[in-house]
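The complex appears here without one of its protein chains, the remainder shown in place.
Right after this comes chain A.
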Amino acid sequence: MIRRLLLAPVERRTWREVRYVLVGLCFALPVFPLAVVGVVGAVYSLMTIGLPFLVVALLLLRRTVVWFRPPARWFLDLDWPSPPPRPTSGGALRFVESVLRDGTAWRALAYAVVKLPLMFAATYLGVGAALLGVLAVTYPAWWFLVPLDRTWGGTWLFVLEGVGILLVFPWVLRLLVGLDRILIRALLAPTPDRLRIAALEASQAALRADAAAILRRVERNLHDGTQARLVTLGVTLSRIEARADDTVRPLVEDAQESVVDALTELRDIVRGLHPPALDDGLPVAIETLAGRGAVPVDVHVDLAGRPPDVIASALYFTVAELLTNVSKHAGATRARVDLRAENGSLRLVVTDDGRGGARLATSVDGTEPGTGLAGLRRRAAALDGEFSIDSPVGGPTTVTMTLPQEV
């Protein structure tokens, strides 16, 4: 213990901290004016003129998280991750908002404000004291070189003081640098929550991109591989048909029908992966669906904006499924699709004048008609929406689905 106290002034750590404080002061100097601009800008932003200054200061201050890293790495073996990127999404207003809500930048501002005074204090109390101590300890030697107005014996008093200072300064320095460490951990290093969120966001984005890439690859393989093979098979069958006698020809024709059906199914599968129709927006996509069925359909779509992809594709597949039901089971002569925005949600109503009796299936095997409706209800629930059916025997049938406008 005593040994540690006595050896502190010559410890490697002490002198690294001295260097850290000196270099840290140099790094803190250019940042401080920025901090001042930020603080003044924040005060004056109440009157808007300060706002541009505040925004610029915050943008630059976010970078100081990285700027302050080298001295800490070199002398303190202290390191911290770069801040996660600021979430950006279009529009000048959104940009300003995202800058002002950037916690990383505000914390960096706080650090920049205290960093310079702290480094000054550490330089004065730590480094300055070290110099003074060395000077005092060597005072008797100076007596011979510089004329001083005291006796040589008197100078030894200073030696005592100097030793005292030299014994204490490492601890003052350690205290102030320790304070800086705490501030760095609190203000510069990302909080664990923030890191966790960033990691999750990154992995989610990677998953989404992955899923999209896989879908594209599957779609491409189906088109360039399976579809081409089926068409080739069909072509070969055509050539066989031309050469076949009357006993074989019906068989070839059957086989060819199968090929055509397989191709149609393949196209429907690919369309199910990502309906290309949705690229032109929901209204066009629904009109396209309506035109595809056997029953004439009136379509009324009244939407303010473009709903998010998840919602749009849920609505699209729901309309597709319901219209298929209408053609297959309802025995209807007319149907109507009505989609409109209503008090912050989207309300889809599909009606037909068919025989009614549609219900949410309870069967487990999934073969009974109506199982699809249960699936639609699940889909609506997954998106925090509602799904209901009114279908008395004898008709008419009304299916209503309500989904939130935003996810």
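The criterion applied here is as follows: a residue touches a chain if its C-beta (ideal position, glycine included) is under 8 Å from a C-beta of that chain, and two chains touch if they have at least 3 such contacts; residues count from 1.
Here, contacts and distances are computed from a predicted model.
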Which of the following names does UniProt give to the chain that is not shown: "Alpha-ketoacid dehydrogenase subunit beta", "Homoserine O-acetyltransferase", "Multiple sugar transport system permease protein" or "Response regulator transcription factor"? "Response regulator transcription factor"
Using the touch definition from the top, which of A:224, A:254 or A:302 touches the missing chain? A:224
Hidden partner chain, touching residue among A:263, A:341 or A:360: A:263
Among A:122, A:137, A:290 or A:348, contact with the omitted chain is made only by A:290
Which parts of chain A face the unshown chain closely enough to count as touching? 220, 223-224, 227-232, 234-239, 241-242, 256, 259-260, 263-264, 267, 270-271, 276-277, 284, 287-292, 299
